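First the structure, which I've put down as structure tokens, then a few questions once you've had a look.
Removed: one protein chain of the complex. Kept in place: all other protein chains.
Each chain gets a letter, A and B, in the order it is written, and its residues are counted from 1.
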Amino acid sequence: MELVIDQLSRQFQNKIAVDRVSLRLAQGVAGLLGPNGAGKTTLMRLICGILKPTAGSVSFDGQDVSGEAYRAALGYLPQDFGYYPDFTGRDFLLYMAALKGLDKAQARRKSGELLELTGLADVAKKKVKTYSGGMRQRLGIAQALLNDPKLLVLDEPTAGLDPRERVRFRDLIATLGRDSVVLLSTHIVSDVEHIAGRVLIMRDGQIVHDGAWDKHEDLEAFYLARFGEEEEHA
Amino acid sequence: MRNLGTLYSFELKKLCQRKMLWIALAILTAASVFLPASQVMGKMVVSGDATGGEPQVWSHYDIVQRQRADPAALEGRPLDTDLLREAVEKLGVISRTTTAVFGSDNAEASVTVRQADPDAPGWTLDGYVVQGQYGNIYDTIERVMGSVPADLTADDYYAAVEAARERVYTRLGLTEDEIAWWAAQAEKIETPLTVTGYPDGGWTYLAEMAYVGDLFIFLFSIIALAGLFPMERQRRTDALLQCARNGGAPLWSAKLLAGLTVSFCGAAVILGAMAAGCLLLLGPEDAATAVQQLMDPTWGAPMTVRKLALAVCGIYLAASLVHAAFVMAVSLCTKGGTAAMAACFGALLLFIMVPVLPLSHPRLNQVWSLLPAVIGSTGFFSPRLVHLGGYLTSMQAAPLFWLALTLALAALAWALHRRVPGR
Partner (left out) sequence: MRNDDVIKRLAGAFPGPDPARKRAFFRGLPAPPVRHGRMLLGQAGYVRPVTWAASLAVFAAALAAGRLAPADAVWVTAALTPFAALAAVAERGRSALYGMEELELCTRFGLKSVMLARMGAVGLVHLILLAALAAALGDGGFFRAGAYFLTPYLLTDLIGLAAARRVRGREGLYVCAGAAVLTAGLALALHGVRGVYAPESFHWWLLALAVTAGLAGREYEKTIRKAEELS
């Protein structure tokens, strides 16, 4: 399985948010880092097909991003997402499962599993509006995994989680990366350090670093040093 | 209060930045001008026996212009025996000999006239205008006396007016003191009354239709102010405001004042547009006795149509404050601006559909009839009096009642505002 991004660009009026990005991502976890406004979220939205590119293409195993087969294999957790306040946690997952094309039996099975996995089984019957921020984030992760995606795009998945939960989900993402393509965008460098086999650094719409990462090296120091150098040269 | 002026100007700015407010004001202002314009739009097609063949087409604009230009026949004449009998004679012939069906099943005619006496005068535009001039007098004779005697005298007429008044007072359950007060007012009117000719001008129409202006003012208040308090919760600024030093009473006062200001200014624009439309299109001619002829003749206080229209408009400007306070209080009860709008519109519909409460509950009936959205239907010229030291008529009492109502609603709004969780 392979995600192919070819000369992908997206322009908003006067700003080029993503500038001719080309990537090939295979099985495993790729971490995407970059300062605010670098274009990470825009790139992720382009990969998920919820923004149309100005130029370029995205495909997964030969399926174009605009096709239904692509979306059938996709799981996405946005950085900031809403919820229908009167849905319970279970209702929310069943609703998303319906939209992802799962039949009722599958939806029930997967919802139950994922509620257990994310530690929300006890509050599954409570309304989402009563959930804390961390619980909502876990619910968001659960919905991303409903259709057992082969391509998983996670935008700040551990934001709002306490340290123990964060470690749990890091481990989960690492497990998922064994047989899926996972693209993980985060400000928490240690998350990328621990689980990503490949590090992408984005700045001003372009990928400025793309390479495997040796877990014994200090990524944060590298990242800060890299951007410190660039600011000096700029 | 600290910084009230600054807070007030910011709240005003926040309100004025909402595009919907300006769109609503523009549309309602246009509708206010459309109302008087509708009186001069279109045409009347008269067909039937009385037209002598081809249907006659009269534009409403022509009718209005002819009526304005030709009031001289009755201008300055006393409403005495001669004039009363003239009206009876001119219109009595027509009513005996013709049947005019308006909005008939003949799709091409607005009026189909059947004329029993072929020698009776036919329908012409001039004749129609004359009918209009005498028509108000004839209508009041019919209404007051129940029939139209051919040998009517002025004494009979004025005695019948007084008797009609007495009947209304009895029906409404007025006390003897109140009846005596009205009798004293009636004595101030010199009879016979003087006719000033043109009863259907712009001032008259404005006095009649100002209640629609009030409806527009209420709508404007609903649209402009229903979101004034809920917007803080929706924009998630409420937490920031509540923990600020002036986030309590000063902010609430600023919002209330801003809301009252916006409603009042909107009302001024709407009523001003309506007045301009009425006076420009229907004429600025004043009339005196026309008032008594138009309104219930049991209402005795003398007033010209212009003074009446200005008084009514002034009163409805005061009503805008009540509307504003009502909408803001409702918005504090509901979770969002949309729910507040729906609730206020439901209240408006209720006021329109229920213009009067049963007379078996006289005080409730009186209070209801004084409400701003209802008073235009029945309340302004009701002979019911309000005891406040002396006696006040409905028109005099309404603004005072509304001021009290505004303050009460403001107090309710404050109580509701304070019950926000976390305070």
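Rule of thumb we're sticking to: a residue touches a chain if its C-beta (ideal position, glycine included) is under 8 Å from a C-beta of that chain, and two chains touch if they have at least 3 such contacts.
Keep in mind it's a predicted model, so treat the numbers as computed, not measured.
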Of B:135, B:192, B:227 or B:283, the one touching the omitted chain in the full complex: B:227
Sole contact to the chain not displayed, among A:40, A:71, A:90 or A:203: A:71
Residue in contact with the excluded chain [from A:98, A:212 or A:225]: A:98
Positions on subunit A contacted by the hidden chain, ascending: 45, 48-52, 68-69, 71-72, 74, 76, 78, 80-86, 95-96, 98-103, 106, 143, 147-148, 150, 179
Hidden partner chain, residues of subunit B it touches: 19-20, 23-24, 27-28, 31, 34-35, 38-39, 42, 103, 107, 110, 209, 212, 215-216, 219, 222-223, 226-227, 234, 336-338, 341-342, 345, 348-349, 352-353
